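Here's the structure, in structure tokens; my notes come after.
Only one protein chain is missing; all other protein chains are in place.
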Amino acid sequence: MTELTMVKALGAGLRRALADDPRVLLMGEDIGRLGGVFRVTDGLLDEFGAQRVVDTPLAEAGIVGTAVGLAYRGYRPVVEIQFDGFVYPAFDQIVAQVAKLHYRTRGAVRMPITIRVPWAGGVGAAEHHSESPEAYFVHTSGLRVVAVSNPQDAFVMLRQAIASDDPVVFFEPKRLYHAKGEVDVDADLADAPPMGLARVVREGADVTVLTYGGQVTTAMDAATAAEDEGISLEVIDLRSLSPVDYRTVTASVRKTGRVVVTHEAAKEAGLGAELVAGVTERCFHHLEAPPVRVTGHDIPYPPAKLEKHHLPDLDRILDGVDRVLDRPNSLSGVERS
Amino acid sequence: MTELTMVKALGAGLRRALADDPRVLLMGEDIGRLGGVFRVTDGLLDEFGAQRVVDTPLAEAGIVGTAVGLAYRGYRPVVEIQFDGFVYPAFDQIVAQVAKLHYRTRGAVRMPITIRVPWAGGVGAAEHHSESPEAYFVHTSGLRVVAVSNPQDAFVMLRQAIASDDPVVFFEPKRLYHAKGEVDVDADLADAPPMGLARVVREGADVTVLTYGGQVTTAMDAATAAEDEGISLEVIDLRSLSPVDYRTVTASVRKTGRVVVTHEAAKEAGLGAELVAGVTERCFHHLEAPPVRVTGHDIPYPPAKLEKHHLPDLDRILDGVDRVLDRPNSLSGVERS
Amino acid sequence: MMYPRTDHDLTTGTDELAGVLATDGSRIPHPQLDAWLTDVDVPMLRMLHRDMTIVRRLDAEGIALQRQGQLGLWAPCRGQEAAQVGTAHALRTGDFPFTSYREAGVLFVRGARPDEFIPNWRGEAHSGYDPYRIGVATPQIIIGAQTLHAVGYAMGIQRDGVDDIAVAYFGDGATSQGDANEAMVFAASFEAPVVFVCTNNQWAISEPVGVQSRFPLADRAPGFGIPSLRFDGNDVLASLAAMRWAADHARSGAGPAYLEAVTYRMGPHTTSDDPSRYRDAAEVEHWEARDPIARLEALLRAEGGWDDEFAADEKAAADEFCAGMRAACLAAADRDPLSVFDHVYAEPHAGLDQERADYAGYLAGFAPEEES
Partner (left out) sequence: MMYPRTDHDLTTGTDELAGVLATDGSRIPHPQLDAWLTDVDVPMLRMLHRDMTIVRRLDAEGIALQRQGQLGLWAPCRGQEAAQVGTAHALRTGDFPFTSYREAGVLFVRGARPDEFIPNWRGEAHSGYDPYRIGVATPQIIIGAQTLHAVGYAMGIQRDGVDDIAVAYFGDGATSQGDANEAMVFAASFEAPVVFVCTNNQWAISEPVGVQSRFPLADRAPGFGIPSLRFDGNDVLASLAAMRWAADHARSGAGPAYLEAVTYRMGPHTTSDDPSRYRDAAEVEHWEARDPIARLEALLRAEGGWDDEFAADEKAAADEFCAGMRAACLAAADRDPLSVFDHVYAEPHAGLDQERADYAGYLAGFAPEEES
């Protein structure tokens, strides 16, 4: 075990993937000479050369579109989108090409492309640098979508994503980039839990909290705080956002009967909607209260000084827990249609 | 009252909007000389001239991006995206600019842009011509999203969308383009129901069916068929997909206690998820069974000959009704986690 | 200050076009192109004529099959046979073109079988063939998207250290798309072995090329650092020579090259289109007189390469090909409904497997009724 930040763990994962498979190559803006604006790819250009660590022109559709061509040729491109908010210019290439080409060619052409997205808010960033676009990709058939919440998963799941023959959109929470954790850098990939499995990160009896990415830490903090009030939260880190591991989720919900979903993204048609719907469909008769969503507001990401009023923090999660437990909460007594 | 196809009703709506407000202009591929590939804009170039009915170069980001600039200048551009599948190249301009500029400028700059999207499947079209991308836009804060299901709404809601100071993504179901209906072409816009209201298109007692666009007709057919079996369906045409008119929706659900949502788009994180979540949150104690989603599969849109196995037809809606009523149905006896 | 080259009529103007074959079939000297045509003899001219003839016939067959309800749609390539057949013949087996929906001629030259032209237009499959079998990417409907794929593929070729090339075929309309421009940026930046072939058939559905550009499209490339050539796309020898030049340039490591084949879409955009709404018969007639096949026939006659036997042979080959297309339609069986779930993912996917099982169960519910 080695203690690494998530940034270092991701870098180590990329290094291993590059070393293990000559068809793997990295592409993106500023990933070479600079080592990425977050230094995830630091040192990789020197180690693997400019044919495998490629500083590209400044155009996201171009990056993903050329990755499609490389995949056609048998390569496994790992693409870095510099910040979440810059994935949209590549949306057409991702949704109409990357996600569909295996289907369109009846399996003849594979798209083992990994799209890394430094993701979401909480770091006081400028406009367009704190987006949570995961629901767009979850809704897109043909993609797999994962989000990591700790250095160990970052290291392992990134290699799993690269090894997958399917395209994977890989979300990396910026606000945990510098959080440290133990990483087993020598473990065999074959021994690791599959990328598609959710993980119960804290067992509990009263309420299931479903979350992923940076919110896992917030939810864990909320669980600690709730414990002081005698409430036991079970926290699940989804890890895979598409497909959702409903086996793990429903087992928990059948036990607790109550669910809070929390994510930074806007509520309307967000991933929380899918989770509430999926859980309600599967566990309706076990539910003792309507599932509660604790999410970002349905607003464009606000200026940095106001992001604390957008991001669902510990208190807002606890308020959601109160709601699902029908304890006094911010909506007690509120009438609505 | 005049009997018009939806195509003609849309054309009439555009004509009125152009005539009423000199700041309205139309932009798109083939909308001028050809009158649009669906002939929605037929005759408008001759009537209003090339400054107001603009055949643009073939680039959707360009069309929407220049519409943003025109809105900055005080114009009200109405943009035609030729087919649903071609909206993705404009995704960045829609999501990062159109949806956000009013917020970003603290209200200084308005984006009264209407984005018309001939939409969805069921017409035996080629690849990329049958997409249902509405959930992407519903999840995008700052946009309004509507879908029409009949010529009267097409005529009125298009004018309302153009008159709105907010950007509106306007979905037109291709499979109803040639369906006829009575249109009151002389009625005052002020007397029309607001664009944001849902409509109960058929009253019923047993199950609420929530739907929109082309699926409204299918749901109505299902309701007729269900009646033969003694089941009374209440069918709601959402009309506005964002925001959802939960007042109308919840009133119905509180009455019936059972909900089926149906749309063509894929299920995972689709609008159906939002509706199930929204209804469950609001009506949990009135629900007698878990809401049921009857949607397209989580697959890329299949080839035309197979689309009937993707689109939720009358029988699949009735199967969903059976499920929500716990009558014998396709999932009876199926165990799942 | 740098000014654009000229502002001339792009719709019908064909002056300044590089070419070696006049409208009447006589040879015009063109030093640069001729250098790539030294091996052209009568057998080769015959092969080009035969291929264009078959392509014209298979295209007509596609339209006929659509009219008969056998196909859902067809995008005719009549008028563009020389540009497609000529350029495709300059390629090697290992080269890899990425095309739009209109390159029936490229597919034919690359060896697509009659039955491979059917499934996508019939609505049975999105791709009618295995791209790796014939060495052509699956057709692209999203205008311009394939140009980036070609550049990426070329970057892969580069890394493999071989001297194959990728090719991007796209239309005049596609030149307006961001993707097509980013493709030039990436190709130039990485000196990728890719050839861009812009088929300027004067129209993007109802929009004349003048909506996209007031200046020759080929002029854009040099600004991106890519040498370009604008040629008479109705001249099959010019098409062959231009592509040989461009392919050699890319193959030799000199980076991308760009071709603009100036030609004309003689038919409608697709079988759903009615061009009489937006263009004059006179314009079509003008181009009828520049027909690429008639021109080559004239040359063949002049060179003594034309005889009744050859004409009968190529007609027979075309007939046979079209018979194969019809047979493919007749042989088409309904696809298994559950195949809509195939190939969404390359690896197992729990959620989708469940959906497939659920739908299978749903369909099974109908079976007994149907049998009874």
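The chains carry the letters A, B and C, assigned in the order they are written, with residues numbered from 1 in each.
Heads up, the rule we're going with is that a residue touches a chain if its C-beta (ideal position, glycine included) is under 8 Å from a C-beta of that chain, and two chains touch if they have at least 3 such contacts.
Nothing here was measured: the structure is a model prediction, and the numbers come from that model.
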Wait, the hidden chain, what does it touch out of the ones we have here?
A, B, C
Hidden partner chain, touching residue among B:Thr41, B:Gln97 or B:Thr262
B:Gln97
Only one of C:Asp34, C:Asp130 or C:Asp219 touches the unshown chain, namely C:Asp219
Contact residue for the chain not shown (choose from B:Ile31, B:Leu44, B:Ala67 or B:Ala126)
B:Ala67
Among C:Ile63, C:Val185 or C:Ala318, single out the residue that touches the unshown chain.
C:Val185
Could you list which residues of chain A touch the chain missing from the display?
29-30, 32-35, 37, 55-59, 61-62, 85-86, 88-89, 124-129, 267-268, 297-300, 302-306, 309-310, 315-316, 319, 330-331, 334, 336
Chain B, residues in touch with the chain not shown (by the definition above):
25, 51, 54, 56-57, 59, 61-62, 65-75, 77, 89, 92-93, 96-97, 101-110, 112, 141-142, 144, 164-166, 196, 242-247
Chain not shown, touching residues in chain C
1-5, 7, 18, 32, 175-179, 181-182, 185, 188-189, 211-215, 218-230, 245
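Here, only the chains that are shown with their structure count from here on.
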Can you identify the chain nearest the overall CA centroid, using each chain's own CA centroid?
B
Determine, using the mean of C-alpha atoms as each chain's centre, which chain is farthest from chain C.
A
Euclidean distance of C-alpha centroids - chain B vs chain C, Å
36
What is the distance, in whole Å, between the centres of chain A and chain C, each centre taken as the mean of its C-alpha atoms?
41
On chain B, where are the residues touching two or more other chains?
61, 85, 88-89, 127-128, 268, 297-300, 336
List, in ascending order, every residue of chain C touching at least 2 other chains.
125-126, 142, 178-179, 344, 351-352
